[in-house]
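Reviewing the structure listed below.
Of the protein chains in this complex, all but one are displayed in their positions.
To keep things simple, chains are lettered A and B as they appear, and every chain counts its residues starting from 1.
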Amino acid sequence: MKSLPGLSSRVERWKREHSSQIDDVKYTLYLWKRSPLSMIGLVVVAALVLVAFLAPYLAPYDPIEQNLSDRLLPPSREYIFGTDTLGRDILSRVLYGSRITLEIGIIITLIGGSIGTLLGIVAGYLGGKVDELLMRVTDMFFAFPRLILALAFAAALGPSLMNMIVAISVVDWPIYARLARAQALSAKREDYVEAARAIGAGTWRIIFSHILPVCISPIVVQVTLRLGDVILTAAGLGFLGLGAQPPTPEWGVMVSDGRNFIMNEWWIATFPGLAIMLVVLGFNLLGDGIRDIMDPRLRR
Amino acid sequence: MRDLLAVNNLRTNFYTYRGVVKALNGVDLNIGPEEFFGLVGETGCGKSVTALSVLRLIEEPGRIEAGEVLFDGRDLLKLREEEMETIRGKDISMIFQEPKTALNPVLKVGFQIAEAISKAYNMNLREASEKVEEVLREVEMADPSKVAEKYPHELSGGMAQRVLIGMALSTEPKLLIADEPTSSLDVSVQAQIMRLINTLLEKRKTSVLLITHNLGLVAENCSRVGVMYAGNLVECADVKTIFADPAHPYAQGLLGAIKMRGERGKLSTIKGLVPDLVNPPSGCRFHPRCQHAEKICREKQPRSVTLGSGHSVSCFLFDGA
Partner (left out) sequence: MNLGTYVARRLGLMIFVLFGVLVITFIVSHVVPADPVAAVLGSQAPPELIEKVRHEWGLDRPLPEQFINYVWNMLHGNLGKSIRTDRPVSDDLLQYFPATIELSTAAIILAMVVGIPLGIISAVRRNKLSDHFARVFSIFGISMPVFWLGLLLLAVFYYKLGLLPSPGQLDMLLRPPPVVTGLITVDSLLAGDWIVFSNYLSHLALPAFVLGFASLASIARITRSSMLEVLRQDYIRTAKSKGLRKHVVITRHALRNALIPTATIIGLRYGSLLEGAVLTETIFAWPGVGRYAVGAILYLDFPAIMGSVLAIAVIYSLANLVVDIIYGVLDPRIRVGE
């Protein structure tokens, strides 16, 4: 029993030492609670991840299996979202499609985000010609509307899911590069970086230990804000036939499948499109929420 | 002689995430005609909030809860917004601490001055712009016609403040509220600006409410001084008395912290910390830091007591009751 008083006084001391961080966390949670829309975003994104993982258990039917005797059936108890032209259950396809959507979003963000961030930080920190080069290259990429450039790349590479992911990543990285560069530029001027250089720290060490951590939070905000956009672009490319190929149940492709049936068999295009909208909405709400919370000026 | 401005029991709150900040706890303030009044106190004591409350420029999450602000006999808190708009800029003008951000960056400086004049005198903008050069000349700008065509980012801090002073005084207000007008300027520029203000005042019958934490400025310019602490005006007297013989313990501490030329020894300090206005001390808000604190100080708020002509204090040391 003697250890208890000692423990509680140590806890007290820890609390006092870290009081400003604790206050910060408390304030962050307060802001979260005050923002119901951000909570909704979080719930939606969490639901997406959950559904993606549990799709095999949640889906009542196989998403690829054709069942021609049950084609074009309206939503019913047997087929909750109805069936498409090949008799496939739309609900199952939508559920499995969530995996593809998640996969697309994560991979594109990882590729585009990490390459872009790294290039941006290096260019921003090193400055000079390297920086100029990066700026001009990103300027060139920015001259294209994103979907159009992704379209060109996807067409050049050939229609496939992986090619589409590569195409969108190529189009996405300049955004992260510019953001990371701006962060690196301002971090470079900080006194602690000067100090690190003065004691002889090498370039790479400075970049990884000092510059990179500062850039993380704006990048995270940007990632959540961009995920919605990326998913929309991917769905658009899928709709045009440049992404996943049949029979893969990608949502954009499914909307395209239902396009000619929109008059009478409305469910084929409606449900996948609804899924796209909900997921993008979730990411946008979440991204907005994170951005509002992390923006130092709004934290007042 | 009736007071130009009489603030009675002004209470203003701010509703923030931490709770309700009770910024003004019943402020009583009097300024007479053609008087140069200095309002001093530590940062956060409510000086600026008082000024903004007088002009009813308090915005969400702030709210003026109670009190009276009698200007020329009228209670400003009871006026409609349109009536208040007639008073702002014309009867009461205000200048602020950061001159460069106080001007709209996308509008020319001359236009912004003309705007004030046109609103106050009900002229159209073209007539008003003819007066702009005169205003700029009065604030000692070299080449006034050129300056009028410039944008705020093209001016230095001192020049921008001159523009604001000119703009504020061009409408011949009865009261000029100056909220830390020199705090963000170089020391040499500070002196110029204060000299300019005094020069301009000689020609006008304008009272000044100078808000500052710089006691030197107060000593040089003011005729009367009010000391604020944590949302209350704790003492008010003419400038000589306040420096020579402050009555309130806080005022004594504040003014005792200055060393007169030639004095030696340690600087005295007031023990304790500035109070948290979300959970302020009960009764007299200074009591936790006061050497003379009694039981009554914890329980009730002291009223303002008159000690002599124009000298009042809020402290139970002087309040018989």
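Convention: a residue touches a chain if its C-beta (ideal position, glycine included) is under 8 Å from a C-beta of that chain, and two chains touch if they have at least 3 such contacts.
Bear in mind that the values here come from a model prediction, so they are computed numbers and not experimental data.
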{"item": "Sole residue of A:7, A:140, A:162 or A:216 that reaches the chain not shown, by the stated touch rule", "value": "A:140"}
{"item": "Contact with the hidden chain (one of B:119, B:137 or B:303)", "value": "B:119"}
{"item": "Residue among A:119, A:207 or A:276 that touches the chain left out of view", "value": "A:276"}
{"item": "Where the missing chain touches subunit B, by residue", "value": "55, 57, 60, 81-82, 85-90, 93-94, 96, 98, 101-107, 115-116, 119-120, 151, 153, 164, 167"}
{"item": "Hidden partner chain, residues of subunit A it touches", "value": "37, 136-137, 139-149, 151-153, 155-158, 228, 232, 235-236, 239-242, 252, 255-256, 259, 262-263, 266, 269-270, 273-274, 276-277, 280-281, 284-285, 288"}
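By definition in this document, only the chains that are shown with their structure count from here on.
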{"item": "Subunit A and subunit B, separation of their C-alpha mean positions in angstrom", "value": "51"}
